[in-house]
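This is the structure, below, for whatever I ask next.
The complex is shown incomplete by one protein chain, all other protein chains being positioned as in the whole.
Then we have subunit A:
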Amino acid sequence: MEYIAPTRLDDALAARRAGASIVAGGTDWFPAKGEAPFSGTLLDITRIEGLRGITTDAAGIRIGAATTWSEVIRADLPSAFDGLKAAAREIGAVQIQNAGTVAGNLCNASPAADGIPPLLALDATVELAGPEGTRRLTLPDFVTGVRRTALEAGEIVTAIHVPTPEAAVRSAFVKLGARRYLVISIVMVAVQLSLRAGRVHDVRIAVGAASPVARRLQELEAALEGLALADLPVAITPDRIAGLAPIDDIRADAAYRREAVPEAIRRALQLAGGD
């Protein structure tokens, strides 16, 4: 039983191999623990060198695993990240954004994780370090189910990578909740698009809280390719929204979610396409 806050990744991996529980911002770790006692080793990864902050190189943008949502909001990033920043502002409230981390949001693997749809739209990949070295997984390969990820015992998520987006890419995020601030999403939508001569291209649409894991709607994306902005609303039809499996829960019933998703997509596209 100990608390470890290493500055070197090797030390963290050693602790992880010994079964330590990872904590970063604590915004999910403590609520999950609740009032139960904890008897184990707690590995705080926030002081590991290179795990915090956002860097850019030729290959793309790297978000260190312990980067907080507030750091995302403050970072100077291309407009393709506007949706991610908008999502960051909707995660809990300031206190949560100051502590909660991007990687933590992925690892917690809640169907309602606000960070996942914009990262899906950004084609993000997840970098994991383990005893065998590092590996990278696409986001859909990493988050595999409700509260399930591909993170293996002994591994630590070290970064999220986003390939360099076109400068002209626009993005947006729409969240539906039953109140302002501190609210778990009923559904949320992240979109990206490029606008050329009034027509949309390379549309990406990801929907959360309407299936066990947030997902891209490729069929709809394809159907919208090349359409004029004004023609998007009518083109977003239920038959083009495949693969969602909304459920009834305390926040809304499935029927509402089915109806709200296309409307939220319309609004997100409008936001992204507008001036």
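Throughout what follows, a contact is a pair of C-beta atoms (placed from the backbone, for glycine too) under 8 Å apart; a residue touches a chain by one contact, two chains touch by 3 or more; residues count from 1.
Everything below uses one rule, namely that contacts and distances are computed from a predicted model.
**Student:** What protein name does the UniProt record of the undisplayed chain give, "3-isopropylmalate dehydratase large subunit", "CO or xanthine dehydrogenase, Mo-binding subunit", "Septum site-determining protein MinD" or "Glutamyl-tRNA(Gln) amidotransferase subunit A"?
**Tutor:** "CO or xanthine dehydrogenase, Mo-binding subunit"
**Student:** Tell me which of A:143, A:193 or A:260 is the one touching the absent chain.
**Tutor:** A:260
**Student:** Among A:13, A:65, A:157 or A:176, which one is in touch with the chain left out?
**Tutor:** Spelled out, the listed residue whose C-beta touches the missing chain is A:176.
**Student:** Please identify, in ascending order, the residues of subunit A that touch the omitted chain?
**Tutor:** Touch set of subunit A with respect to the missing chain: 1-7, 11, 23, 25-27, 29-31, 33-42, 44, 46-47, 70, 89, 92-96, 98-99, 176, 178-184, 186, 250-253, 255-256, 259-260, 263-264.
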